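Beneath this line is the structure, given in structure tokens, with notes to follow.
Missing here: one protein chain of the complex. Every other protein chain is in place.
So, subunit A:
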Amino acid sequence: MTLAPPSSRVQLTDDGKLRHFLSLEHLSRPLLEDILDTAAGFVDVGGRAIKKVPLLRGKTVVNLFFESSTRTRSTFELAAKRLSADVLTLDIAKSATSKGETLLDTLRNLEAMAADMFVVRHQDSGAPFFIAEQVTPRVAVINAGDGRHAHPTQAMLDMYTIRHYKGGFEGLKVAIVGDILHSRVARSQIHALNILGAEEVRVIAPRTLLPADADALGATVFTDMVQGIEDVDVVIMLRLQKERMDSALLPSEGEFFRLYGLTNEKLCHAKPDAIVMHPGPINRGVEIASEVADGPRSVILNQVTFGIAVRMAVMSMAISGQESLAAAQAAREESGHGH
């Protein structure tokens, strides 16, 4: 028997339902489409007078942010509240000396408060996997960004945005531009696009911002921006962090912008109806020109709106998966086979 890949084993129930949401790698196309369809049902909740649905009523969601974030934390908090959950948000400064102990101790304490879901952002790749393995069963773990590894809800809201504007993924060419090396968003986007059937995924960056064996990511690698965005349907720009300039990865913001910054001139090489995306917050004049960020092809603000719906979808599906797992366990115990 072939074992399922580690990421699937941890995050799916035996019958393929979402239990945790940690990474998109190895998830199925129907499951991702299900997330997008479920999100579609939540998009209009934000426009109602009473912006709430009762799906997580009586549930406790704990946002565990070991790494600071405003946008992601706010949208997760709003998503949980719109699902009627009780929400606790913790910004946990990571101890430099006893990292493992702090994390485990924190988890044990929160478990004692009977949480139903942890939304985790952590600076270490793999932290949500570790947490999912450590927490008691019936607690769902949602990855809100781990190290350089994954940011699956961001990728899914990007997929929602692409589907919204392009109608689907068949035949699509998508370019992801910028700091691929450090980007958890890019890694998750590549998985999502490949699973959902995009024709071609490209990454565009100088060698210093590409991982070794970048081909293993599942994308075509370009170091020339113009060649890379030639004829694409979607251009996704990544945020470039200023500290990259200090660590000898790039010579200057100016040169980076000249070579890899998205301007209207460069955008001419993409398809005429290409859309421009960015996970935010944007650095105007570093990775993207203002005229493009605010231009007619930019869908950046819509990404944020869709983000709440997508997070509501993922949270409700994970809680539902956990509940079906608990029901199955209870049934087993009743029939005398449980342990």
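As a working rule, contacts are C-beta pairs under 8 Å (C-beta built on N, C-alpha and C of every residue); 3 or more make two chains touch, one makes a residue touch a chain; residues count from 1.
Simple rule for what comes next: contacts and distances are computed from a predicted model.
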The complex's invisible chain, by UniProt name, from "biotin carboxylase", "Dihydroorotase, multifunctional complex type", "Cellobiose-specific PTS system IIB component" or "Carbohydrate ABC transporter membrane protein 1 (CUT1 family)": "Dihydroorotase, multifunctional complex type"
Contact partner of the left-out chain, one of A:Phe130, A:Phe222 or A:Phe306: A:Phe130
Of A:Arg82, A:Arg184, A:His278 or A:Arg297, which residue touches the hidden chain? A:Arg184
Given the contact definition stated above, which residue among A:Gly46, A:Gly147 or A:Gly280 touches the chain not shown here? A:Gly147
Just checking the interface: what residues of subunit A touch the absent partner chain? 5-7, 9-10, 25, 99-101, 103-104, 122, 124-127, 129-130, 134, 146-150, 184, 187, 211-217
